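Note that this complex is displayed minus one protein chain, with the remaining chains in position.
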Amino acid sequence: MSSMPDAIVKQDAKYLADNARRRKRFSLWFYFLCVAIALISVVILIFLMASIWSQGHSRLSSDLLTRSHSELEIERSGMWPSILGSLFVCGTCAVVALPLGVGTAVFLEEFQPTNKLLRWIHGFVQLNISNLAGVPSIVYGLLGLTVFVYMFNVFGQIRVNESAGMEIMGYKHFYQVLTLEPGHVVFVPQSDPTKRQTTFDEPFQAVDPDGNSIEISIWTPGTPKPSDPAIRRQTVRAGAIGGTITERSWYYFRLPFDKSFLSAGLTLALVILPIIIISSQESLRGVPSSLREASMGLGATTWQTVRDVCLPAALPGIMTGAILAMGRAIGEAAPILVVMGAAVAKSTGPKHLMDDAVTMPVLIFNWAGRQQDEFKELSAAAIIVLLVVLLLLNSTAIYIRHHVQKAQS
Amino acid sequence: MFLQITSRPMPLDRKRAIGCLALVSSLLVGMVGCGSKSESTSTETAGESNTAVAASNLTGTIKINGSSTVQPIANAVKEEFAKLYPDVTVSVDGKGTGNGFKMFQDKETDISDASRPIKPGEFEACKENGVEFIEIPVAYDGLTIVIHPKNDWVDTLTVDQLKKMFVGGDAAKKWSDVDPSWPDETIEIFAPGTGSGTYDYFREVVIGKSEDALRSDMSLSEDDNVLVDGVAGNPYAIGFFGVAYYEESKDKLKAAKIVNPKDEQAYLPTPENIASGAYAPFSRPLFIYVSTASLPRAEVATFVSYFLENAPNLCERVGYVRLPEEIMQRAMNNLDAENVGTHYIDAEGNSRSGAVADIYQPENLTK
Amino acid sequence: MTLPKSLQNREFRSTRWGVLSERLIVISLALCATATVLITIGIIYMLITQSAGFFRSDAVTMSGFLTDTEWTALQSKDLAQAKFGIMPLLSGTFRVTLIAMIISLPLGLITAIYLSEFASAKIRSWLKPTLEIIAGVPTVVLGYFAILVISPSLQLFSDGAFSTFNATSAGIAVGILCLPMVCSLSEDAMRAVPRSLREGAYGLGCTPFETSVKVVVPAALSGIISAFLLAFSRAIGETMVVALAAGTLPTMTLDPTQQAQTMTGFIVEMIKSESEYGTVQYYSLYAVAVTLFTITFLMTLVGQIIRRRFKESYQ
Partner (left out) sequence: MSSVTPAIDSEQNSDALPDQTLIHIEKLNAWYGDFQAIHDLSLDIPKHKVTAFIGPSGCGKSTLLKWINRMNDVVPGARAKGRLAITGDASNDHVEIDVLDPGLDVVGLRRKVGIVFQKPNPFPKSIYDNVAFGPRLHMKTSKSELDELVEWSLQKAAVWDEVKDRLHGPALGLSGGQQQRLCIARAIAVGPEVLLMDEPCSALDPSSTLAIEDLIFELRTQYTIVIVTHNMQQASRCSDKTAFFFEGRLIEAGPTEQVFTRPQQKQTDDYVRGKFG
């Protein structure tokens, strides 16, 4: 047996005590450092909120929520169209990204490949998804611009007076003719789709607002002009020109999508798809495999197992992930700037699928850059509205997670 | 969409729009002018209508793109127009004069905003693509050279001094390079993007006809607000943009007086000086170009007439200077008679330059 | 206790339809998964075809693009005078990113140590949601914060040395943005370190500081590094903050008080700009996008690979 090493035998008690005290003190300092630094993030958040609140709270009025952007009456500008716009864009995004994302996650998690090639492909898809999550959103914006807005120009370019792209449904073409009654127009169904305008010299049939057919008479300059407004509404000047207009139903659909909320929503769907996939995968992975075995053991097929056991069990997690992803989508501005442009002077929400829209972050971006103090304050107020929406979303997510953690434990 | 039968005073027909509009618009202009925005104040025109204002059943979509300098005017007109014609969608974007014309040539827009006249190349491209247009001046702008309020050494600037600051590779890096009595500090320059009419106009004034570019180490932004912020944040910065943006940010910036090369007097970009032409050489007209292919569409015709009628008042509200009555009248005549072509390019394809009152004459029109 | 009727009848559903619908469902789910691959292919295809418009131009050489120190795509209307050297944009990007990392890495890591090693359950239940809220703040809001609060404060404290738009204020805002990400990923990594390691360290008489810094952090190092890489690539790709706060002048300098146009900032500016479509200058935005995509893609890839390795090691 060798004797104990000197290092152990010749211990200096004082040194040991000092050393221990020093290390303990150091550890305590480190603890305080940790606390201080962890507090920094809280301080940042409070500071951020406070500075935005102090700028914007005076503009939180019903005008802000109900009116639209105005260049002439800045003090009464509002963000209603942008709220609608965000709703439509994010709605589209959710409708596309959720099934696609959850479907992909289910496929990757629940249908494990059996042979080597498939397993390799599986791993590749998995890695690819992780990488997509790291692609900057502006690159998705560029993709959306090429794929959804222009569709590589495969379906033609959208040109005023000439081409509306490839119209598929929800449209009716009319000639719009001014009548003798100012401000009033009558509509003539367009018979020849290639004829962009037409001239009226003979009495003709038009449709009234209810879709009933009405007889329109012609007034030739030089003859007495009718004075009864009702007659004037049904009279047009000889040689009057009707230009085409399109009545679009809400389901108006054409290719390419052009700068529409649909393009923006689809682009955002690309941005959040990887996030949804990854979070859904994680919550599916959290479902104990014993449940799967139990279900399979009862003779359920893989899909039945997924539908009846895995998805219900993973649903809270999937929902939490989806809500957080939607929060990201609502706040995302860069891809929307690329796809829909930065114009904010829209007074309504989108009226049909191919209509454009303003979203809250783009409006904030626009207002924040303006010179007028009113706009600066408005933008802070709009941020407050946006943050309230996000806070609601986040707390729902946190609530769901908390609730489920409790229920499962 | 076509639900409301209305009796809003409006022109009967595109060709005669102006005549009819005389009555109507005087009312509308009066309404806007007196600052009353309530729709109910508008009453019927004599004999034309017997109901108070209701929304028109006019419908359709109008696409406008082009100069960000003209954009505030177009937006203002659009906003007032939308109150009368709620079913007409007007989309106004400000991608810059150059891009605006590009889209105009490609038939992507009905109306192109421009802060400079069309260039020969763009005119040719329009011809090739079969795009005909009517050129309509809508307002005066004074291109404003702005400096930081703390900048106490610059009071007046001459075109030569600007040339030293803005042109070429050997441009003045420091204020003292321009004038030895000025501080020995780096000049930081904020300017509108190269596709903007404002950039072109400025370049043409300080460089002349040659195709030389301004110096390349300026901060350029399409967003004039960025320029305002940029200059406002640095005492040694200088920048330029349309007078409207200066009007919005007078408390943060100072405009330099510009020495008029003709009378050697320095003038500020006040509305009077711009309108009188004393603020030379940086006062300039702003235009809209309307495609004739779009004019048969009732909504476009109505909008353009409305634009012309209301531009003088609305442009003042957003910070620009109204054009003389006489020029507006000529514009109306051009619209009424559908006189296509530009006044700023002669038959040989060279561009003309000079005061708008001199050039915007029927005899100068080139098809 | 008689056998229930349903078991006596033994009328089972035919499985044939089930098998068929199962097939259909698997195929449609597989199609969903294919979509993600299509997106990658789409991005790469778009970037290659569109940037071809740039690289094919005579005014551009690959070596010039990679090494030149001037970028004047927005400033030079005339192609002959335009300079296309990506370096200033890269330098801007890395200046902003570096500042962001200086802020977010130490703060994020220490917060993560605190959360995983020291914090009581109650503090965790407050601090974690706070971090999540910061993570959920839209970047445009942080950009607004940068120009409204950070930049003026910097100017105030430095007596005007900072210009209105500068790399520092953008960097700080991006740093705030990355902090929750660094924190939560690092915390995950540290929580995955088995308890036994900590117990071992305490058993040897280590203080909490020594345990966390000398045992837990090294054990979780690969996870932490991957968190850093992911945050780094996030910072590089961040757009709205730099578009609002970093300025529009590409500069080749190390001075953080100056403007710094980043790659993403340039793309936004070019999209918003009045530069004409179809010109080489316009297509240069796709060349920048290619560079941006390549850098972030590599970063994320390496980060992911490290993360996977690390995950396997404790399972």
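Order of writing sets the labels: A, B and C. Residues in every chain begin at 1.
Note that in this section contacts are C-beta pairs under 8 Å (C-beta built on N, C-alpha and C of every residue); 3 or more make two chains touch, one makes a residue touch a chain.
Predicted model only: the values in this text are computed from it and were never measured.
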Tell me the shown chains the invisible chain touches, ordered by label.
-> A, C
Looking beyond the chains shown, say which of A:L60, A:V125, A:I272 or A:A313 touches the absent one.
-> A:A313
Touch list for chain A against the chain that is not drawn | 112-114, 119, 288, 290-302, 304, 308-309, 312-313, 408
Spell out, residue by residue, where the missing chain touches chain C.
-> 1-8, 10-15, 18-19
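The working rule: only the chains that are shown with their structure count from here on.
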Draw the chains as dots and join the ones that touch; what shape do you get: line, ring, star, complete or other?
-> complete
Using the touch rule from the top, work out which pair, A-C or A-B, shares more C-beta pairs.
-> A-C
When the C-alpha atoms of chain B and chain C are each averaged to a single point, how far apart are the two points in Å?
-> 41
List the centre-to-centre spacing of chain A and chain C in whole Å, with centres computed as mean CA coordinates.
-> 20
Hey, how far is the Cα centre of chain A from the one of chain B, in Å?
-> 34
Can you list the chain A residues in contact with two or more other chains?
-> 369
Counting only residues that touch at least 2 other chains, which ones in chain B make the list?
-> 95, 223, 226, 229
Which residues of chain B touch chain C in their complex?
-> 68, 95-99, 102, 188, 192-196, 199, 211-223, 226, 229-230, 232-235
The chain A residues in contact with chain B across the complex are 70-73, 157-162, 176-185, 187, 196-197, 207-209, 227, 229, 233, 236-237, 239-245, 247-248, 341, 343, 345-347, 356, 369-372
Residue positions on chain B within touch of chain A in the complex are 1-16, 20, 24, 37, 45, 47-50, 56-61, 63, 72, 75-76, 78-80, 82, 84-85, 91-95, 106-110, 223, 225-226, 228-229, 245, 248-249, 252, 291, 293-294, 296-302, 314, 317-318
